[in-house]
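A selection of the complex's chains, in situ.
Just so it is clear, A, B and C label the chains in written order, and each chain counts residues from 1 on its own.
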Amino acid sequence: MNTPPTRIVTFGEIMLRLSTLRHQRFRQARNMEVEYGGGESNVAVSLANYGQDVRFVSRLPDNDLGECAIRSLRATGIDTTYIVRGGKRLGLYFLETGAVQRPSKVIYDREDSSLATVAPGQIDWDRAFDGATWFHWSGITPAVSASAAAVCLEACTAAAERGIRISVDLNHRSKLWQYGKSPAEVMPALVELCDVIVGGSYEAERYFGITVEDKTDFTLLARALRARFPKATEIVTTLRGSISASHNTYTALLWDGGQLHSSPTYHLTHIVDRVGGGDSFMGGLIHGLLTWPDEPSYALRFAVAASALKHTIPGDVNLVTEQEVIALMEGDGSGRVQR
Amino acid sequence: MNTPPTRIVTFGEIMLRLSTLRHQRFRQARNMEVEYGGGESNVAVSLANYGQDVRFVSRLPDNDLGECAIRSLRATGIDTTYIVRGGKRLGLYFLETGAVQRPSKVIYDREDSSLATVAPGQIDWDRAFDGATWFHWSGITPAVSASAAAVCLEACTAAAERGIRISVDLNHRSKLWQYGKSPAEVMPALVELCDVIVGGSYEAERYFGITVEDKTDFTLLARALRARFPKATEIVTTLRGSISASHNTYTALLWDGGQLHSSPTYHLTHIVDRVGGGDSFMGGLIHGLLTWPDEPSYALRFAVAASALKHTIPGDVNLVTEQEVIALMEGDGSGRVQR
Amino acid sequence: MNTPPTRIVTFGEIMLRLSTLRHQRFRQARNMEVEYGGGESNVAVSLANYGQDVRFVSRLPDNDLGECAIRSLRATGIDTTYIVRGGKRLGLYFLETGAVQRPSKVIYDREDSSLATVAPGQIDWDRAFDGATWFHWSGITPAVSASAAAVCLEACTAAAERGIRISVDLNHRSKLWQYGKSPAEVMPALVELCDVIVGGSYEAERYFGITVEDKTDFTLLARALRARFPKATEIVTTLRGSISASHNTYTALLWDGGQLHSSPTYHLTHIVDRVGGGDSFMGGLIHGLLTWPDEPSYALRFAVAASALKHTIPGDVNLVTEQEVIALMEGDGSGRVQR
């Protein structure tokens, strides 16, 4: 990799993840694995692993757990300078890893976290966006609290004013949005500022009231989204087939305003950890669009292959190199020992 | 769940289970996982998890290991008041977890256990059956020793006298029955008292000398068993297809004296732990027959779905709620993350 | 098993294997599993488990790690008397266990190991071959260093002079052969002395410049190898189909100078650890050829079934008995719990 010609900023919440081991249920757990992850920080880690210059912006408590989250990011080479310290607590989530017909189960404990209580004016976007060419956020952040949504708007506005390209992963979490506003009241103003939209018919309906007649024809949905959000140049969706908790299929589609590109479908059986699968797609997509700007189809395939590899790695984040993703894209999915 | 309108008593042996980790063979094990389980206590745990009022009766040594077994039961809400303390040792079993074409391997070390040396008169069945409406036992207990078989008969007789419904899982273990009597000498007198019989052609032949021409037609076997044991109202069998240690199929049949009900077949691949699969079926069946007394077909499907979920959980016991089983029955086997 | 009528000697390197757990990538590892293994010692362990009288010859450093390697061998009953102590360090390898489409990854750190710096004359082959009837080595040892290759030749020559039967696993490792000679310069003189050759078209071409028109017809390759190495009585190859890191197929072919024997194909899905799969085949083959000398087809099937079982066991070595392999050969691959 040459020195990257760009700087990417992502903004959102990073949480302490506590997960049971060996498919234990919560009530069996006598110890839990400790990691740090969250949608937008996971995207940042993917990008750092591909050699990109990445900055993660958030708000974390001024205690040892906040420090641990920062250290996990810094280890990958992410710039954490503009993470604000304050608030009372680090958001948490508990994960029970399913198998076969038993789904994984998440217990969120993120209310009143430092990020949920972030307020406009606390983050110096002028400095945080210094040198930035891409900004990424997701639908999880405005779902957390009214003030987080306000800071999200602050960030998107600041990014748009500076001509920074903006991507969003619409990512609806039904257990969030508990603060009195619906996504339909909040999301449109944010998405209007975005250049790349990743989402599906589920979010289109809930966030924007957009439905299309034939859900199997993504071009219809993409065109409808473009009509509503004319700034968007790429509209992307991923399709996960859940045969069981241990066996999924994964594919994606990208509409670039003209053409529909589709990726191959990966059969992911013997899944190790599917949490973060969408974030690893997003990280792969941003890297792909930046690295091969004229080949959206290649970028899409890169993103899907990246996500396929994530399913083989325990934890929230995708620890793969560009070279490893390309090896899979180019057909080596045989898993032969490399020695 | 409302307060359950019934009290279920199960009787049998609970053992210390020592199992190797990560598919290690015994000779690789430097530590072993510690659990407590046994056929009838596993059934009790399933029932307690569904909100039933359950009492487990047994005999355990008056040492720390006996105490540990009791604590594991009490944690689930099982009434352990009528567990008698005495005898020399807790029964043990060692488990080496197989994979692919290598079978799991069990080393029993349960001779002269407290339950094997239980004697008639030691358990106060009058008090143990106080308030009970259902009694469950299995073919393992009379296989352990002559005195355990005698206590089994004592229990069945006491239950039958009180009009308590009795279920039995015939469950033949060829390594047991070492005390000089064959199942054919012992089992008939016990099974005559039962209302619900779970077993297959294998046990029918060994225990009762019953064979049918066409083993694929369960109605034939069920009718033959009914002819011999006229008290039995439900005759049930489970069919496990073992493609490998990691991949099984599982289904079941129930003949209610008139009609044959059959469940869907589950494909259980990437199995986490199949020990206790039959006990979780039994627990689901009792709960089903009690909860939906007029829907034997629903009860059967509940039992099979419950057992499918057990295969995803490490250990002897099935840690699932009624709601989780119903979710699977109603078709959600996709294993999508619940958040 | 009766007292074995033969003594087998294997020669090569045994290394410290440090592997990540639970499919972690190297950068996630906070602890690593410690084992000791290497191609020829793995073969020796297989043979010892089948009850053979086996001696492993090597050179190990005179420190605690060398001692640990010896202890791991001695535990299985292997004679370690002729392991020479000396040199600076134990060879190491680091293993990251893959899954699904992510391959396992090996980092070798074996340069300047005690075996790599072994010199002719250091091993007393006269005594090491005392009572021996079979000698096994592999293409890994001469790939390590010029002096290891020289000692390999010393050993093969001494064995041939004594009329000891010699087997070789050609086993090409492209990351080795760094000492200035190509396999084509080294291997022919060694293989000329061998009676049993295990390898495929890949090694035939790189080592001996032998290619055949139709690679799918093993008889062609076998005949060509026989033409070049007339001493060889059995020429054998294994065929691994890598569907993913978690799912392989495995089969093998043996040409006995007249007839081509082929084994059934095993479907190995949910693989636990495929490292050492080839060595377990080799161990099974030697045991098979010694135990059923007139049934090469049975020996081949034994070897393949042995290797199938290895894929279910963590670590480098195959911990199965002859009886367990035969159970699988005879069709019981159902993985039903043995109790």
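The rule we apply is simple: contacts are C-beta pairs under 8 Å (C-beta built on N, C-alpha and C of every residue); 3 or more make two chains touch, one makes a residue touch a chain.
Keep in mind it's a predicted model, so treat the numbers as computed, not measured.
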Per this structure file, total copies of the shared sequence (3 shown): 6
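Going forward, only the chains that are shown with their structure count from here on.
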Subunit C, residues touching no fewer than two other chains: 269-270
In the complex, subunit C residues that touch subunit A: 22-25, 27-28, 93, 98-106, 108, 173, 175, 242-247, 269-270, 274-275
In the complex, subunit C residues that touch subunit B: 21, 266, 268-272, 308-309, 311-315, 319-320, 324, 328, 332-339
